[in-house]
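Note that one protein chain is taken out, while the other chains of the complex remain in position.
Let's turn to subunit A:
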Amino acid sequence: MATRNRTTVYRKHRDACKSARAPLSLSASDSFGGPVIEMVSGSFTRSNHTSYAPLNSNDPGPSSSDAFTIGMPPAWVDDSEEITFNIQKVRDKMSELAKAHSKALMPTFGDNKGIQRVVEMLTHDITDLLRNSEKRLQKLSTRGPSEESNLRKNVQRSLATDLQNLSMDLRRKQSTYLKRLQQQKEGQDGVDLEFNLNGKMSRLDEDDELGGMGLDEHQTIKLKKGQHVSAEREREIQQVLGSVNDLAQIMKDLSALVIDQGTIVDRIDYNIQNVSTSVEEGYKQLQKAERTQREGAMVKCATILLILCLIMIVLLVLKNLLL
């Protein structure tokens, strides 16, 4: 893995070339290097290339971008930047979500609705962000075989891969959360509730047997509370399921864009050839089109001529007849 850096040699020579190219204009317009220094260093440069390096500090330096102003990037770059920003945001939120998930699953005595709300909100936000980015991503696509569109396609692909990975991640988190939630439900509430209900039922039977004294006030409250809790859980599960489905949709859309690794589509040379063949193909099509068009014009001309000829003949015959 040896390498050799030739940049300094290159720069040295480039600077030498530059000073050789425009020595006059430089000394005339040089405002900050004093005339004395200029003369001294100038003679230095010509006599000895290696001692030119210190002079560099006077110059703006070849690495600065003012020699060649960076042009305005096209508008789609904003889109792609926005998506990148979104992806970053999603990543942050994902880590928050992971924390919230583990907190929500922790057995608490009090009510953990607060945490659950946070989970809900985070999930909602992330899904929104993903959906938003996906929509923007669609906007990036273009048609035509030009370099520009190729570039955009590749940007789109790379972002799509990122987005897909993120949504996969989110889905995985969601489903484990969901599973654990259900486990908890079965493990505590489920058994409890069932037990309670069974107990209730048997009690009811007992009560009936005892002569229909009606429900115990305390037990009714307990039952209602149990029902309430289970409904709450049900709702949560529904919600998580809903977001899983949403994500599945997004995944499906994205997967059309993402490259399968290890296949021919993932080969660099194949892609280059593909572009060049499609360009060639396009060129051929164009030629063909041109030919047919020209032929069309020719045929038109011929028909017009023919019609004119006929008209003339008719006129001639008419003229002869009349005379």
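The rule is short, and it goes like this: contacts are C-beta pairs under 8 Å (C-beta built on N, C-alpha and C of every residue); 3 or more make two chains touch, one makes a residue touch a chain; residues count from 1.
Just so it is clear, contacts and distances are computed from a predicted model.
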### Message
Can you match the unshown chain of the complex to its UniProt protein name from these: "Trafficking protein particle complex subunit", "DNA-directed RNA polymerase subunit beta", "Checkpoint protein" or "Vacuolar protein sorting-associated protein 45"?
### Response
"Vacuolar protein sorting-associated protein 45"
### Task
Please pick, from A:T7, A:Q88 or A:Q138, the residue that touches the omitted chain in the full complex.
A:T7
## Note on the structure
For subunit A, residues touching the missing partner are 1-7, 9-11, 13-14, 16-18, 21, 62-63, 65, 67-68, 70-74, 77, 146-148, 150-151, 154-155, 157-158, 161, 168, 171-172, 175, 179, 241, 244, 248, 251, 255, 259-272, 276
